[in-house]
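Yeah, one chain of the complex is gone here, protein chain that is, but the others are all in their spots.
Chain IDs A and B follow the sequence of writing; residue 1 opens each chain.
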Amino acid sequence: MPPATGPKSGDALFASVDRVNAELFTLTYGAIVRQLLTDLEEVEEVNKQLDQMGYNIGTRLVDEFLAKSNVSRCVDFKETADVIAKLGFKMFLGVTATVTNWDAEGTSCSFVLEDNPLVDFVELPDTCQGLQYCNVLSGVIRGALEMVSMKTEVTWVRDMLRGDDAYEMRVKLTKQVPEEYPYKDDD
Amino acid sequence: MIGVGKAKQYANVLDKPLSRGRQEVSLSAFAFLFSELVQYNQTQVDNIAELERRLEDAGYAVGARVLELLCHREKGNRRETRLLGILSFIHSTVWKVLFGKVADSLEKGTEHEDEYMISEKELLVNRFISVPKDMGAFNCGAFVAGIVRGVLENAGFPAVVTAHFVPIEGQQRPRTTILIKFAEEVLQREARFG
Partner (left out) sequence: MASAAIYSLFIINKSGGLIYYKDYGSAGRTDTNDSLRLASLWHSMHAISQQLSPTPGCEGIDLLQAHNFDLHCFQSLTGTKFFAVCETGAQNIEILLKVIYELYTDFVLKNPFYEMEMPIRCELFDLNLAQIIQKDRVALLGR
């Protein structure tokens, strides 16, 4: 767990950052999805683009999380997952995720969200049943973790927009680049 | 119908109580999303005018929905029919809900009867954005101009809406002015109302 000088609680963290009305966020995301559906036409392409956009956001957002949350280097993937669930989701979206369903190796787990500010006002029309509306979130996780040397695959297993009882994404650690000598190969 | 035969809290989004709009997310979450919207649209255009138009379109979609939402929630399903009424609705109610504050000013253009300006010292969407010199006068406020146009047009006030940087004396950073130029029919109708 984090050291004594360590991070704030999720609630304290969220209270300490500037906030905006979630509707501005939700409606702006809706406008992005709508643009992508018009530009790309194929739902599968839209899913890919949303994931890519999330990845881009993740690679940038991770630094803000580290700078403002005061967390220090996590000892393993388990601790990392806990930090994301309790502090990461809270700091940016004001919601907490639960970490569950660990596999025996401790390399894959699920984030379960009961509240998800992306989806207010949303219902998938018949023409978009294959749309992974929240793909931006899984992309963010993948992008952010890659910046701290963890390669992951993130997929949705439950989606309330498709009638499930919660939002659940599965995060699988595929490769962890050793931290000690990050310059060895490239320099 | 989605969700048929599965356990779901609400079968239809319309059955859900409309949110009271008090939920918040971090400004950063919005800023990163908005940044990504701008970056994506940059890959879809050849020039700055197109980029402005696409950001405006994205904003328009937001504005149209905000109008629906707020007319229902804040105004008991009533909608402004007069020009000054709708402008003040945007300057006060819409701004407060979306950006957490009333806009800094609402003024009538001095040179043209059909022009109005909403100005903001620091537009929320521009809080973290530095526009490179080679993009000239480009302003990401085009998105907000689109929101304003979306509200106006869907309330029956078609207009051309644009965002501009305006230097302020003694300040390092310019403010942003959202310039609203109403369609002729709007002014004619106003004149008939008297």
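Structure notes:
Definition applied: a residue touches a chain if its C-beta (ideal position, glycine included) is under 8 Å from a C-beta of that chain, and two chains touch if they have at least 3 such contacts.
Quick caveat: nothing in here was measured; it's all calculated off a predicted structure.
Among B:31, B:71, B:94 or B:145, only B:31 touches the chain that is left out of the view. Interface note: of B:132, B:170 or B:194, the residue touching the hidden chain in the full complex is B:132. Chain A meets the missing chain through residues 59-64, 66-68, 72-73, 147-148, 180-183, 186-187.
Take chain B: the residues that touch the chain left off the picture are 28, 31-32, 34-39, 42, 128-132, 135, 140, 172-173.
In the analysis below, only the chains that are shown with their structure count from here on.
Inter-chain centre distance (chain A to chain B, centres taken as mean C-alpha positions): 28 Å.
Here chain A touches chain B in the complex through residues 14, 17-25, 27-32, 34-36, 39, 49, 53, 56-57, 60-61, 64, 91-94, 117, 120-124, 129, 136, 160-165, going by the rule given at the top.
Chain B makes touch with chain A in their complex at residues 2-4, 6-9, 12-14, 19, 21, 23-30, 32-37, 39-41, 44, 54, 57-59, 61-62, 65-66, 69, 97-100, 124.
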